[in-house]
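Shown here is a partial selection of chains from the complex, left in place.
The chains carry the letters A and B, assigned in the order they are written, with residues numbered from 1 in each.
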């Protein structure tokens, strides 16, 4: 049995030891797999999950694996930020909430900028928002042909994060990036691959098998060479990425307190509640 | 009737008020449309038109529209710099002419670098020279499948402008950019789209309908979010773009005074006169 199926058959030991509520983290064949495991909510990321993902990345950076994989459980890869995060207002009110969210986002994205080992996204289905924008910080992005890529920031009165304001124009050129980031155009897996956001697309029926076969082969390469090759590539823009992340989070801090954003989110949540 | 057809049926009021000679500027559905309106000359840009376009962009940046569109009247999008501009030599001679042209070009391109709202090119037909190079400064570039993209700088003894020496390698990679910018390779709409210069290509028969339907939908999104999203994307390279523009104009200042350039332009104009 493949590590993939084995980790789905007996998922428990590692992850329960680590105490993750919404992740399953397994390590096999020199690959650490971080599985977003909230399938009934399309793997939407709650405040707690942001913290859990950061912990899992920190652990993966220090374990003896050579590759780290992020993937989703169920039909979705990840539906992005759980918008109910916005409704949990602390005593300090909307301003405090916005500050906390901005700090959390910055720390979260920094973990991806600074992650020292090759990082692979196995995009098993639709991806939305923050789960899309941070793809520009991965080394490899494999996608099922069922995957889609959607960043509806303007629709929600918000603005780009995950360094996408810098990485997307670099990856796909300004005129493709803007249609996604400013106007919320949703890309198919094929489009995302043609535009360089995705490394390769696989038929959904053979996606898991093909991807894990390839990753296991890669995991046998000399580990220091891979880590150092990633480091030298990332070094060229690490400082810029940190500056972009800080600026994006700063802009969102004020966006989240704007009427435009609050109205858009309330409308979204009430439409959803009516479904 | 669509805003597109209505603005073509009764084009006059706004533009005459504004006093544009070779532009038609209309505003409808939160979209300001700047139409290059010199179809008998394939919308070649005269010295006066450079000034008119700058004025129209300044007005659009301050009106209550949320999107600004540049497009062409007739078969061409724009045939580029009107080379008869070169023949209108002031009392100060070629040097003064070159200086004036260099300043004008720098100001013109700066308007596109600094334009604060999402900016869309609706490329209805062939595009040449400066009308191609500034596309790297637009947020969206929609093209008819009749459009072509041609920058014959070397043929005319000149060198790249519109920040294309920076934006084109970034958008399409160095080896595709150089074939356009150094060797004057003409791209089809499909090639320009595959290389990221164009966002999407539409069949000419449905071009206007499909494009304006999409733009009207985009114009209904929260305007501040769109403006701020553009701002954060542009901010990453605004300083670099201004430096590149200044350098390109500086190089052209000396190119325009070179024998190589003067001979190439004279040959071009005399060949054209014989047709």
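Just so it is clear, contacts are C-beta pairs under 8 Å (C-beta built on N, C-alpha and C of every residue); 3 or more make two chains touch, one makes a residue touch a chain.
As the structure is a computational prediction, the values presented were derived from the model and not from experiment.
Taken as a whole, the complex in this structure file is built from 3 copies of one protein sequence, with 2 shown in place.
Note that only the chains that are shown with their structure count from here on.
A rotation of 120 degrees, rounded to a multiple of 5, brings the CA atoms of chain A into register with those of chain B. Here chain B touches chain A in the complex through residues 118, 135-141, 167, 170-172, 194-200, 218, 221-222, 224-226, 228-230, 232-233, 235-236, going by the rule given at the top.
Those residues of chain A that touch chain B in the shared complex are 153-160, 165-166, 169-170, 172-179, 181-184, 194-195, 240, 244, 247-248, 251, 255, 258, 260-261, 264.
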